[in-house]
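Can you keep this structure in mind? I'll have questions shortly.
For this depiction, one protein chain was excluded, whereas all remaining protein chains were kept in their positions.
Going by the order they are written in, the chains are A, B and C; count residues from 1 in each one.
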C-alpha cells in the first residue's frame, strides 16, 4: 500500500460512485481512503449510506468507511474522483480544486469550460496541458479534469483513429442508451419496459459540442475545436448497461473498408504506451460478425473499457455506416475517470 | 352480410395472419370465409392449427373454420389477403393471381416487381393503375398488390406530406424495431432481453428501395422512383409492438417548423376522401411533447393506423430531425393490407 | 348528463388517478366534475399537473379542469374516488368523510378499520351495511368504503366461488406482481429489468388479513373474519400490468376438478344482478389452455375486470393448484373502486 496514491470519491453512493469503488478495488496505483456524499448520508458507514446495486460484492473494507460531507475538510486526499450530478458539481468541484485537490470529474458541469481539459487518454491525452492555465493550479496546485458524456465517449473512440488518418467531416449518430446512464432511481420502470423513449435531456448538444472539443487541437492554452459537424439523435432503450450507436460518417479523404478496419485495429496510443492499468489492450475492437456489437454480449470487452465496432458498410449518403458500443458506466463514466486519474499520475500532475 | 365481400387469408396462422383475423372481425365491408396455411395445419380447425397470440379473443366463428391448403382450390374467394413469408409467397401468390384472385400481399417477394403496385393508399393510391399491366389481370382478372415493409411504412407516411410541399432530398433513418416484426417464434428471447441487435436481415435495402418506389410517380405503365436518397440503419429492440425511427431530413425547398407541422396536420388524402373504413381520420399525428412518440403509449393511435411524429428540431447537417412511430403489425402489415383491399374495392378492382 | 352522479377524484394525477379518469370517461352513471391532487399540482389545469401515462388519450374535457387542493372545499361533489398513498389517505380521507362525502378509497389506510367496509361487490357486497355504523354517516351522511390490495383482489375473486360451495381452509399463494402496482415513478428500471425482486413492502400481511375480512361474514355491525389461513409470498417481476399468482388450496369439503371449474364458471352475483356498468359479465373466467393465464394476453379480459384462472391440477400437499391473474390497476385498483361506487349508488347510499 505504501506506493499507492490515496484517493477520495465525491458522490460515492450513486450509480457511478459505486462503479468507482468496484473499479478501484485492488487497483495497483490507487487506494480509496475517503468517501463523501450528500449531507443525508454523511456520518453513516458507507454500507448504510448506499444501496449497493452491483453484482460484485461491496468490498468489506469500504463498507465500514464513514461517509464524509462533500466539503474540503483537510482530510480528503489530493486526488478526488467526482461522481456528482451537474448541479452539485457546479458548487462542490471548484471548492475542492481551490483547496488544492486534483478533481477528476465525471460531471458535465465544467466539460466545456475553456481551461478545463475534457480528456479521453487515447484521443487527446495532451490536453491535460490546459491544467497549467487553471488559476487553482497556479495558486494551490489544485485543478480539474473531466471526461466526456457516456454517449460521446464510445463514438469519439471510434472516430479518433479515422480522424487521424482520413479526417472526419460529418457524422450522423442515433443512440440507443442504457438505463444505467440515468443513474438511480433514474428511469421509472413504467416508462421503459417494452418501450423506447426518444429523448435524453440535454444529451444531443453535449454529444455535438464534446466531440468537437475532444477531437480538437491544443493551441497554446486553449483547444481549437475540430472542424466536424455532428448531428445526434438520442434514445433510451430497455437495456441495463451499454450504449449502442448507429453511425453514418463522411471523411475528408476517401478510405476503403480495409483501411478503416486497419485504422481501428492498429489504434494504440498514450495509455497503452504508458501502460496505464485501466487501459484496454485494444481500445477499439472491430467485430466482423453481421449482427454485432450487442450490449449484452460485448459491453464487457476489454473489461468494459473497449469500444466495440461492427457492421461497417457503405452509406448511400455519406461514405460509411457502422455500429459502435461501449459500456456506459465503465468506459462512459467511472472507468473513464479512473483512466484519466492514471494518466495524470503518469504525467506527473499528482506530485 | 349480403353486401360484404368475402375474403380469404393465406398464411392465416402466423403473427400477421392473426392480425388480419383481428382486424377483419366486424369489418363493415369484408367477411372472412376461407383460411389457408401450410400443409402441417391444413385440415385442422383454425383454433387447433394456430397458437393464438393476441390479447383479444379468437372470434368463435373463425375458430371452427377448417384450414385449407395454400392452393387455389376453386373455393377460395376472389379477394385474398396474403401473410406468407417471402419464400412461400414467391411460389404461392402468383398461382392465386393466375387463378383470377386479387392477391393483397404483405410479403416482400414482389414489392419491387415492375408491374406490381407497392401502395400506401394515403401516399400513392393511384399506383394501383399498374394492375392493368399485369398479365394475370388481362387473362383472368387476377392481380397482385403489395404494401411496404413495416419499417418503411411509418417513415414514408411522415415523408409524403413533406415531399408534396417541399420535396424530400435526403433522409437518414435509424430504426428501433419491435420483435413482432420478425413473426413467431421469431426473435429468441435470449437474443433480445436487455439487449439491442443492430441488424435486421435485408431490411436496410428494402427501406431504401421501397421508399423511392412509394414516393415515385406513375408514368404510363411503370413507376419512376422518387429522386431521393435514403440511408437506413436497422436495429431490433426489446419492444413487443411499434417501430420507432430517428430521422434526419434534407428538403429541396426550405421550410419552417410551423410549415412542416402544418403539412403533417393537414395531410388528408384518398383513403380519407373515400372514407375507407380502416383509414385513420388523421394519418400523421404530430405530438409536441418533448419525449414522444413512444411505442407503449402511441402505437395504438388512430387504431394503430396513424404514424405519430414528434421531436421536430433543427439538424446540424441536414434541415430537420424528428422521430416517427408506427404500429408494425397493424399499419406496418395487416392493417396496411386491409386498407389496400378497401382501396381496391372503392376503385372497382374487385368486381 | 342530467341523470349522472357527479364525482371527484382525490390523487387524480397518479397512476391510479389516471386509471380513474380513463375508466370514468363515457361512464353511464358518473361524470367527473372535480379533481384534486397535492399542493404542488393545485391550481394548474390537469394536463399540466399530470404526466399522462396511459395509451388512451387524456380526454380533452378533463385536460382543462383545474386541479383543486386535496381539501373539502364545498365544491367537491358528494362522491369522491380516492387514489391517495396510505400516508396522505390517513389525513385526507377522514376529513372528506367528516364533511359529508362518500369516500370510495383505494388506499390501505382504513381497510382493516372495524366499521369501514372492505368490499369486492361480487364477494361481499352486503358488507356496505357497515356504513351505517360510521359516525360520519350518522352525523353528516359521509362515509368511507374501501377496496382491497391489488394482489388480494384477483385471489379472493377466485377463492370466493369455492368458499361458498366447498369452504376454503388453507391457501398458499406466490405472486408475480407488475410494476404499475408500485405507482409512478415507483420501481426504478435498474431494479427490475431482467430481474425479480422477491419483496413488496407490506404486501404479504395485507393479503392475509384482507382475504379473511373479505370472505368474512357480517354479524351485526362488524365482520367476523373467515376462518382460513393464508400464506403469501410476494414478488415483483418485469411486467407492466397484471398480477399473476400461483395458488395451492385446501378445501373443507372435497371437490372434483369439474366441480371447481363449474363453481368458477357459474359464479354470478350482486353486481351482475344489479347490472352495474363496470361489472364483467363473467367475474371469474376459467381458461383450460395449458399455459394460461398470462398477463400480456389475459389482463384485459372482461375489460380488465375479470379474474382469469387456469392450470387447475392436483396438489401433492393440499387439494388443488391453480394460477390466477387480474389486472392490477383496473380490477385491482381504479376499476374496483368504480365498481364499489356503482354498488353504493345501486344500494342507495349516494342519495
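By definition in this document, a residue touches a chain if its C-beta (ideal position, glycine included) is under 8 Å from a C-beta of that chain, and two chains touch if they have at least 3 such contacts.
Keep in mind it's a predicted model, so treat the numbers as computed, not measured.
For the options A:3, A:55 or A:256, the residue in contact with the chain missing from this view is A:55. In the complete assembly, the contact with the undisplayed chain comes from A:194, out of A:72, A:142, A:194 or A:332. For the chain missing from the display, the contacting residue among C:38, C:55, C:133 or C:195 is C:195, taking the whole complex into account. Across the entire complex, the residue among C:27, C:44 or C:321 in touch with the chain not shown is C:321.
Only one of the listed residues, B:5, B:180 or B:246, touches the absent chain: B:180. Residues of subunit A that touch the chain left out of view are 53-55, 57, 193-194, 240, 296-301. The chain not displayed touches subunit C at residues 170, 172, 174, 176, 193-199, 208, 229-231, 233, 235, 237-240, 244, 246, 248, 290-297, 310-311, 315-318, 321, 323. The chain not shown here touches subunit B at positions 15, 53, 179-180, 184-194, 238-240.
In this text, only the chains that are shown with their structure count from here on.
Subunit B and subunit C have centres, each the mean of its CA atoms, that are 40 Å apart. Taking each chain's centre as the mean of its C-alpha atoms, subunit A lies 42 Å from subunit B. We define each chain's centre as the mean of its Cα atoms; on that basis subunit A and subunit C are separated by 47 Å. Each of residues 193-194, 238-240 in subunit A touches at least two other chains.
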